[in-house]
Structures are given as structure tokens and as C-alpha cells.
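Report on the structure given below.
Only a single protein chain was left out; the remaining protein chains are all shown in position.
After this line comes subunit A, so read on.
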């Protein structure tokens, strides 16, 4: 199956939303998937059960991806179980929206840690295993908010555009080891991330998106899986937007 049978992937923040859809998609491509989660154990186990019911292979690993020790333990556990890691999806993230002048220091710091520092820690932790295979695929999930800015999201946009810069820098460093790094930047996708956005913003967004609707997680995951596949071997440091035509950068 597309040369990914027996590849091993770690998907951070995979108990719900886009991460869950990526885990399911990768599993359907024959990849063994680590469903990482921080606190939603039941949801993560449900994702594992869904993968297994469809004939796939998965396991849930709890790890706070802002904690260097926890990340290293997750990678060690994965290698102990399956012996190898080909794919890392840096998907975990949170939002703490507020207008910049009301934004608290901890709202800034929490988002930078969870959405950006986490990718640094996870990437660093999987590199030795990927280098040992002279093969790897890293896909980081950024956001249109990073590329185009968003009211109330100075912290989130900084973290997500930081993730773009980080990914491009790493992409240059690791290509010679057969490791490919790319970014997917979703626009407004129907997850619980956007459940709480105000009605005026929802109306505005639907107005400016040419497709006149929010995206579905199933419309993001296949693109991520493609960039995580051997076929994506000459695409380096790219930012793929999936936004219904919103920005067309």
C-alpha cells in the first residue's frame, strides 16, 4: 500500500479533531500509528479501537509534548514496541484567544509551548531513529492564522508561523539524511477549535472563503498522509494551505 506498510508514525494530539483524522488516515494507508494524547485517554483509546476495527495497528501513548522528558519517553516506548519511526506529525496544539492588549503572559507562554516548543522537542527526539533509517517524513500542522494573521490570535499566529520557520530551517538541515519536512496550514476546519468563535467571526469567515463553508478534517488528513509518504520525496519545506481558497498566498 503506497510503500507505507509497516511504517511507524507518531501523531501528536491525536485523540480528536485534525490529529484524530490524520491518525485514521495514516492507519488506512498501512501505517502503524502512535495516538499521542495529553489528557483525553478515553478518546485516544477510541481512536485506537477504530483503527483496529478497520484492520489497522495503533497504540495510544500519553505524553505532555511540552515536557522534554515525557517526549523522550514516548519515543523510547514507540521504539521498544515497533523498533522504528518513519513519520512524525507535529499536530498537538491549543488556543488561548484574547486581544493582544488583554492577553496574559501565561496565555502567550502556554500557546508558544504547546504549539511550537512541542514541535521542537518531538522533532529532536525522533531524529536519531529517522537518521538510523536514512529516511523520515515530518509534517507540522500550522494554520492560516499564522500565514494571514487573525484577530485575537497574536499568540497562536506567532506559534504557527514560528512552526513554519522552524520546519523550513529543519528541512534544510536534514534533507541529506533522507528526511523530508513539510507544513500543512489548514484554514477554518470544523473541529471543536472553532466551536467557540464568535458569531460575527463565523459570518465573516464564511463570507471570505470562496467555498462558503468550513473544511472537514477528512479534507486535511489525506494531504498530510501524502506528505508523509515516500512519494513526497522532492517536496521540501513547503507550506500547503487547505483553506477553501481563502488566502491563495
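Note that a residue touches a chain if its C-beta (ideal position, glycine included) is under 8 Å from a C-beta of that chain, and two chains touch if they have at least 3 such contacts; residues count from 1.
The criterion applied here is as follows: contacts and distances are computed from a predicted model.
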item: UniProt protein name of the chain not shown, from "Transport permease protein", "YciI family protein", "Short-chain dehydrogenase/reductase SDR" or "Cytochrome c oxidase subunit 2"; value: "Short-chain dehydrogenase/reductase SDR"
item: Chain not shown: contacting residue from A:12, A:123 or A:241; value: A:123
item: Touch with the omitted chain, as defined above, among A:38, A:78, A:153 or A:191; value: A:153
item: Missing-partner contacts on subunit A, residue numbers; value: 68, 99-101, 108, 112, 116-117, 120-121, 123-124, 127-128, 145-166, 168-174, 237
